[in-house]
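Complex shown without one protein chain; remaining protein chains in place.
Here the chain labels run A and B in written order, and each chain numbers its own residues starting at 1.
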Amino acid sequence: MSVFSFIIGVVMVGLAIFAIEAKKLLNSVIMLSAMSLLSVILFVIMEAPDVAITEASVGAGLTTAIFLLSLRKLKRADVE
Amino acid sequence: MKRILSVIIALLFFFMIVTVLNSDSSDSMGIPRYGEVKLSERVSAKYIEKSVNENQDEIRFGVTADAETGSANMVTSIVVNYRSFDTLGEVTVLFISATGVGLLLGGGRKRIGSVISVSPVVKTASRVIAPMLMVLGIYIFVHGHLTPGGGFPGGAIMAAGFLLLVAVDDEKRAYKGLKILEGTMGLLYVFIGIAGLLISGSFLENFLPTGVVGELFSAGIIPVVYSVIGLKVGAELSGIVDDFISEGGDEI
Partner (left out) sequence: MIQYFSMMLVAAGLYGLLSQKNLVKLIISLNIAEIGVNLFIVSIGYVEGGAAPILSSVSNNSSLLFVDPLPQALVLTSIVIGVGVTALALSLIVSVSKSRGTIDISELSSGGGDRE
């Protein structure tokens, strides 16, 4: 278990640095969604099923959808 | 220059936290080491034994009747019963943010269309799957006191079903009654609290009888409150998604 959580932790920090430094905004949003999903695995390892279900449905599902819809509206406002 | 300064500040913060984590737990501000926690020194011991008001014997699943909260999920009994005032504050914060989004972005008649053309297979399949998603959401918040989950993820899954319907069809908008449903459910939560005040003497107290631990009709007002919260959160998040896809109104 300790090796597993170590690997997931390293991947999460790498994704975070990549999400901040990415050139396109779409890449940053997808990295954020992947980080949310990996944190669900860490919550299950720490024996917290309530928090895992809430983060999976609210964080990785709806936050990503709201980000993508607002990116669509920002591009429209730029073009016009 | 700005980048180097911000890297230095972030590294200083991390170094400060690592020093606190590595210090001895005999210091007064030491965070306990990961996993070595004595639960008998914390207030959670009383929440687990369900003996905040009076002492309770051992609680067994399916046998004990008339326990203090009567719910098998301990996190639910903390969120809805022991610390229910914080949940009222959280519901209020969600309501304020949904109102803000509706003021800034809503009110338009047209909606943004999809860029790619959607085939009729996807449209028909989504009309079959979206009711299943809503039933899953309703199952999660009705069984909030027996299985993990509760009101908030149940409402979010219902909003995901609504998002599926809206993303596929270019003509679909939310009904007008969605915002009315959200406001009514918020008021209902406050009225349940006032009913607890009138019947038992404290705001948001559990006034229905708590049955046997582990049955569906148990735990007093906990399933009722979670159903109200689940419907409210589902309607709220669906309203936020609907405001984000509308355009053409007179926004601020």
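To be clear about the criterion, a contact is a pair of C-beta atoms (placed from the backbone, for glycine too) under 8 Å apart; a residue touches a chain by one contact, two chains touch by 3 or more.
Since we're looking at a predicted model, the values are computed, not measured.
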Interface residues of chain B toward the undisplayed chain are 2-3, 5-7, 9-11, 13-14, 17-18, 21, 31-32, 34-37, 39, 42-44, 47-49, 58-62, 72-75, 78-79, 83, 86-87, 90, 93-94, 96-98, 100-101, 104-105, 147-148, 150, 152, 213-214, 233, 237, 240, 243-244, 251-252
Interface residues of chain A toward the undisplayed chain are 2, 5-6, 9-10, 12-13, 16-17, 19-20, 25, 28-29, 32, 35-36, 39, 42-43, 45-51, 54-55, 58-59, 62-63, 66-67, 70-71, 73-74, 77-78
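Here is the rule we go by: only the chains that are shown with their structure count from here on.
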How many angstrom between the C-alpha centroids of chain B and chain A?
19
Contacts from chain A onto chain B in the complex sit at residues 49-50, 52-54, 56-58, 61-62, 65-66, 69-70, 72-73, 76
Report the residues of chain B in contact with chain A in the complex, numbered from low to high.
73, 75-76, 112, 140, 148-150, 152-153, 156-157, 159-160, 163, 237, 240-241, 244-245, 247
